[in-house]
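In this view, the complex is presented without one of its protein chains, the others remaining in place.
For clarity, chains are labelled A and B in written order, and residue numbers in each chain start from 1.
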Amino acid sequence: MKQSVSKKKNIVHFLLIFLICIITFVYLIPLFFIVHTSFKPWVHIRDYPPKILFKPTITSYIRIFTSRTPLPPGRAFSEEEVFNMKWYERLIYKDTNEEIVRKGDFPRRYLNSIIVVIGSTLTTIIIGTLAAYGFSRGKLKGKDDWLFFILTTRMLPPVVVVIPVFLMFRALNLTDTHIGLILLYTAFNVSFAVWVMKGFIDEIPIEYEEAAMVDGYTRFQVFRKIVVPQATTGIAATSVFCFIYAWNEYAFAFILSRKYAQTVPAWLPYQMGVLGYDWGAAAGGTFLFLLPAMIFTIILRKHLVRGITFGAIRK
Amino acid sequence: MSSRLKENQGSDMEAHYHSMSDKTLMRLFILPTLVLLISINVFPLFWSLFLSFTKYTAKMTNIWGKNPEMIGIANYARVLTDPEMWVKFITTAKYVIMSVAGEMILGFGFALLLQTKFKGRGFITTLLILPMTMSPVIVGLRWRLFYEPNWGMFNFLLGLGRIDWISDPSRNLYSIVIADVWMWTPFVMLLSLAGLSAVPKYLYEAAEIDRASWWFKFTRITLPMVYPILMLALIFRTIEAFKIFDLPMGITGRGAMAPPLLSMHLYNVSFVTWNTSFGSSIGYIMLIMVLAITLIFVKYLNKAKQ
Partner (left out) sequence: MKKIFFWSILVLLSLSVAAGVLFAGSGEKPPEEQFITIHWAQWAPADYLEKLSEGFTVETGIKVIVEQTPWETFVQKYNTEMIARSDAWDIIVGDSQDIGNMAVNGHYVELTDWIKKHKVDKTFTPASLTYFAEYPKGSGKYFAVPCEGDALAWAYRMDLFEDPDNKADFKAQFGYELGVPKSWDMLKDIAEFFHDPDNGFYGVAIYGDNGYDSLAMFAEQVIWSFGGELGDYSTYKVDGLLNSKGAIAGIEYYQELFQFTPPGFGDAFFVKCNDTYTAGIVPMTCNYLAFFPALANEATCPYARDTGYFACPPQKGTDGKVRQFAALGGQGASVITYSKKQDLAFKWLEWFIKPDTQMEWALLGGYTCHAETLASDEFLNATPYNPAFKKSMEIFKDWWACPEYDVLLRTFSETIADYVIGDKGTAEEALDKCTQQWESVFKEAGYY
């Protein structure tokens, strides 16, 4: 009797695991096809029924890194010219009959993304931690109201804020500058940082600080030498969230940047090649762009819940 | 809980400080954040509040009295009386309800499934949360290719034939909902997992002794315990879904065949036809709605904390 119950339980257990694996597999299909498309040769992308198996090629990745122009009809390179080409030039020429005219914009946009993300994350962490400390330890009147106010700024729909911000940036010459985007992302992340960091700092026993103050430490010294070292986990968790937000942000970047400070999300969707939509290159770019966020997610896994609940859930 | 204690100790510390009162110092700590928020978020909002009572286009040169020109509440009257604006409100509401409902059901379901103990559970969880950390506009773009009726994978894998998921107005709202659910179900799942793991084991053990049914355990123990966190997820997702902009931009673009969602319309009004003042008034109405939901959100945020 007992044995059969446990046997039944085992089967249920096994079935559940099987179900979970199936769900995960189905769930990841769209992700799989990003990588899949990026290795598809140009001519097969529009095949119907879609080809699942094909000889993979890296020309999509060459295309995302270069700017090309198709040869005018009736013109071709001589064999000698083809022989003298660099390997990637030859690949592109053979694949799509295009000539590489210059380096593509992708590396530059990627760099912009990195600059804006690092700049805004650093600023957010610095001023956010300061403010969180102020809110945690200070006994300020209307503290909760201020905290609520700070939270609401995070909830504003970007499309609503972007009109006045656009006008303001225009007046201040801040459109299409790294500083402009950094300020903007900082302003949107700082509310989040304050809420999460306040939770972490609340957990640090106040006794250490007290003792230090008795020893003659100033507030700033207390903050730097006692609070910050104990809040490193919180800082790490917060900064990865700031990173993900700024890395993925689209509405502001799309409207407020054009070239010099344009980030990848504002740029990548509009890269349709001259020869028709370059799905392969777009997929390649997407894959390269998603990679950092995915890696950070995997590293951050344990802090994810705390972050997305604005510090409400401690687990 | 210990805040009263803290405050007492705080006053002790204050005595230590001679040059600047501790309170002022604390204010200085908060100052940079507030300055930034006021200059980047609040000040522009007041500006657009002003603009929403005027007739103004950012495309032309500013001439006071003419551009902007005060017209009172005409913009708001237009937003609230135009039947086409109501279509936009209703579509947005439909979108929010469908996507949030899908996410809640699937997310909570996944979380319940993942209560099963097995090797590699952490790994599977990590795989499942990948979509929510991606850029929505890029995800939208990928789904656009996925949905493409003539050579996309979506119809092919489901064996549907060449169904148009992108530009058919009767269907493309659902295609955005599907992508949104795909992207944000992990969010609900993650919160639910946290909530479920916080349910004390002894409650289940006690129920086990009483030979309570699975359904009894679920409705009497699990649900009430996870309820605050589920509400948190629900409200947060509602706010986010209400603001949705990136994902439809990626999937359908902003053409007139695209679903008439509020933020897309706002973008078209403000940056395509450059009716800045009318856009501001739509924006303000959206803002008030979001703030109202946020207020409820904070209530549950504090509840979940306890």
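Throughout what follows, a residue touches a chain if its C-beta (ideal position, glycine included) is under 8 Å from a C-beta of that chain, and two chains touch if they have at least 3 such contacts.
No experiment lies behind these values; they were computed from the predicted model shown.
A.B. asks: Pick from B:143, B:236, B:271 or B:300: which residue touches the chain that isn't shown?
C.D. replies: B:271
A.B. asks: Tell me where the left-out chain touches chain B, residue by residue.
C.D. replies: 31, 34-35, 38-39, 43, 58-61, 148-151, 162-169, 252-258, 268, 271-275
A.B. asks: List every residue of chain A that touches the chain not included in the displayed model.
C.D. replies: Residues 42-43, 46-48, 67, 69-74, 94-98, 101, 166, 170, 172-175, 177, 179, 254-255, 258-259, 270-272, 274-277 of chain A touch the chain that is not shown.
The rule we apply is simple: only the chains that are shown with their structure count from here on.
A.B. asks: Just the number, please: Cα centre separation of chain A and chain B in whole Å.
C.D. replies: Once rounded, the distance between the two centres reads 17 Å.
A.B. asks: Quick one: in the complex, what on chain B touches chain A?
C.D. replies: Checking each residue of chain B against chain A gives 6-7, 9-10, 12-13, 16-17, 22-23, 25-30, 32-34, 36-37, 39-45, 47-48, 51, 58, 110, 113-114, 116, 118, 122, 124-131, 133-138, 140-143, 145-146, 150-153, 156-157, 182, 187, 190-191, 193-195, 197-198, 229, 232, 236, 239, 242-243, 245-246, 249-250, 263, 266-267, 270-271, 276, 279-280, 283-284, 286-287, 290-291, 293-294, 297-298, 301-302, 304-305.
A.B. asks: Help me check something: in the complex, which residues belonging to chain A touch chain B?
C.D. replies: On the chain A side, the touching residues are 13, 16-17, 19-21, 23-24, 27-31, 33-34, 37, 45-50, 127-128, 130-131, 133-135, 137-140, 146, 148-153, 155-168, 170, 183-184, 186-188, 190-191, 194, 206, 209-210, 213-214, 218-219, 223, 244, 247-251, 254-255, 264-265, 268-269, 279, 282-283, 286, 289-290, 293-294, 296-298, 301, 304-305, 308-310, 312-313, 315.
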